[in-house]
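Below is one structure, written out as structure tokens; comments come after it.
With one protein chain held back, the other chains of the complex are shown just where they sit.
After this line comes subunit A, so read on.
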Amino acid sequence: MENNWNQLIERYLNNEFSAEGKVAFENELAKNTDLQAELELHKLTVELLQRHSLRTLVKKSGKWYRLKKQLVVSAIALTGIILITAIVYLLAVKNDTSPENQPEQLEHSFVQQIEQHLVFANIPAQYFEFTGTSDVFLSETGVLLSLTEHSFLLNGNRYSGEAIIQWQEAQTPSDFAKAGLSTKSGDRLLETQGMFSLTAFTPDGKKLDLSDEGVYIQVPVDNVKEGMKLFKGVPQPNGDVDWQDPVELERLPKQKNMNDMDLYPSRYEPKLNELKWHTDKKKRDSLYLSFEGEIVSNIENPSDTITATANQQKTENRIYDKVRWAFHIEYLKNNEADIIATVTIDNGWYIGPIRQTIEGVLLPSTFRIIPTSYYKVVGEPIENNDLENLSNETAEYLIGIEKKAIFKQRIRILNTNKTTVSGTYSFQPFDIQKAFPPVERTFSITINAPNNQLTGEQLFKSNCATCHSPHTDGTAPKLKDVRYKWEEGGAKAGTIYEWVRNWEKAAYGDPYAMFVAKLKPVSMNKFPSLTNAQIDAIFDYVDCQQRFIPPSKVLAIWNSKFNKTNLATQDFEDRMKFIHETCDQQVLDVYVKNLSEPLWKLDEQVVGMGYTQFQEFATQRVGKIKINDAHQKNLDAFYNTTVKRLQNLGKKRVEEALRKEQKWDHHMQKEREKAFIRKGMRENENLSEEFGFNLKNVYRQLGITVGFRINGSTSVNRNGKGNGTAIVNIDKYVMEATIARQSTVITDPKTGKTAQITYKPVSAQIDDYKKYDKLFLYLFSKEMNSYQRLDVNNGILKYNLNGDMNYSAAIIGMSENGYFYHQIDKLSAVNLGTIALEEVSQQEFDQRINALNNSRINQPMSLKEELQWLFKEKANYKVQQQRRKEAAFRNTIRPTVFPCFTETKMTEAEVVDIEVFK
């Protein structure tokens, strides 16, 4: 009701009513006081809203106003590298009695008074009025002065009122001559870019001192000279000025609001824009973070859901309980360990081995550990189990393991931390009669670092880390993939181990080692006690070190809490692009962990780490945004907790997505198992029904009353063969004919009557069968309750139909694109030629096949579960397609987030890690 009123009122106010409508509304308005009140309220509200909007605009222009003030500073800062050569600080304070002058008007007498304080003689002074709030002034020669409310002191206390600024500049030799200025520092002659003097007075003529914060001055220069410094001018008794206390020059970083910063890797956003992905920053952050989640997450403990599904399977499906897997770990020498799977198999049940010598009927079992950066998988899984040859006439080449199987997989532990090993295993249970569909499951177990053994991480850190790092050349070359490089370079196998123990000796024995020895002037330490295995452990550890800037660290500083620090500056944003290119999080750490240092010092530190591209930044001499210590401590704490929180978040998200996928896959697997079992049961039922039908048929033809008990005295001839002497049951002949689906003639020698079971082939070819992922024939007999599902292989349908039965059939094809259907209401044993399926909706398919099933017989076997399964399969196509798309998308974006991933030789761990997410 109210909404209706709103609509009507708005239309009325906007004059959108027709003439009649308006009259009607006004009539209603005249008598309805509620509506009148509502109309008034509406008008008022709209007016208030407009007023409020206006406020938004006003506030915005206020922001603009302040921003522009800042921009003036920055714009000038940008015009070039700006240096200050000299500033004269006036330290002397004189307390003159001040005349009662108005501050705004610099009256002549006042000017005269303060002109007495001129520092540079014969150079005209410029005056600026400082209102007491932060402001910027530009002198005639383009020197920029920035003053804040904390710039001045009066008698040692902060002065925060208006002030008159007296400014003198001497930039040309003629100025120097006029003012009689020297360019000497002690006895040394200086080359000067200019001399400046700034004096401030209160409106009543008192001289002000500079506070610690002081004033900021930018001087434009044509070219930068290295080693320029700022000197303080001290007037000497003889009237000269001596320039003292040189200070390094700095440029203030250009502040920027964190919300306007862009800290993503440079190619990340352009790529997303190209793909027309969401522009929402939150979504982009989340995606960015998820790439870290991929790496950090070891798919640890997916066990929660797995055990849950495993439990469900227990009650629903006992077949897979016949085979039980258990895992434990055995620690070995050299940081190695075996993950051992012990499989207990119930009597009469078998599973396949991992490696099969001949391709058997049974699928091989699998046992695979997913590598992470914490450990490395060494070699293939080992099995040493007794194989039973179960081959017989029905099952050829059937080789299986019974009772107990053991599989081992060796790993090498790289880190000292406790971690979780996870992996997958799969098997296909078999019970002589029948093989069941294979299942794949996941497991995980916790491993500790082996005692008394040094891991690669420890060895690296204690022996090598002082000079070597995995990714950057420092004192010593980077170590990542060093074994691979030596091999490529043509070093003899094993030289590298010799090198580590005694590089000199190795250099004499191998030309490549000699070449390496000459690369660096510094000689390497010798480590005679390291064994080959220990050296391998070190290299394994190094090779597994991934090199990337963790998104969590970037997002943690990309926060308004870091406004007004070095990080919220245009200068840092420029550096961030380069930091991303280095892929070295230590570079990022340098900037983040030293907020109180000027940027140029940090730039130099990074150059020292081997990243010479930062030299250019270092020469810009960008200073720092001042922050006090308490503030910095807070930020540090905030940064650390945020990084952790984000890391966990990223990890959690990725794991959640993985769990969801696993859950779906398990669900699908279960559905398939159920469908498989249903098919078996249906075939059984079908066989017995058809057998019953055939038997009845034969009895009728032979003239035997149904229900007559067949005993040994009744013997019949089959297909005219048989000599009448063999005592055979009719049952057996009928059964054999039914199983083989072959026509059979049965003659009763006593009566001479013949009975016939006929099977005739129906055949068809499905048009364009490759289009379908699944192709089935559903066969509905009018004489049987159950229906049959036949696989149509390679698009060729061939089946023997019972000549005494009436059939209808539906051919169904399924693919990602939908359901395809063809219905045959009366199926007879002929060659149907080529059949083309037509696409139908799920609903139509459901309706038609159910109608077909229900029309054939009174109480047909229900299709419900079967169809549910098919629909699930269809849904699965979509899920899989979505996953492929997602993986492709991530594969496109990943190189933009981690530019170094593609450049380095991928270790095994990395390759698999990425595959896991496909």
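Everything below uses one rule, namely that a contact is a pair of C-beta atoms (placed from the backbone, for glycine too) under 8 Å apart; a residue touches a chain by one contact, two chains touch by 3 or more; residues count from 1.
The working rule: contacts and distances are computed from a predicted model.
The complex includes a chain that is not drawn, and of the options "Sn-glycerol-3-phosphate ABC transporter ATP-binding protein UgpC", "FUPA27 P-type ATPase", "Sigma-70 family RNA polymerase sigma factor" or "Heme exporter protein D" the UniProt name matching it is "Sigma-70 family RNA polymerase sigma factor". Here the missing chain is touched by one residue of A:Q50, A:T475 or A:S763, and it is A:Q50. Where subunit A meets the missing chain, the touching residues are 2-3, 6-7, 10, 13-14, 41-62, 64-65, 131, 133.
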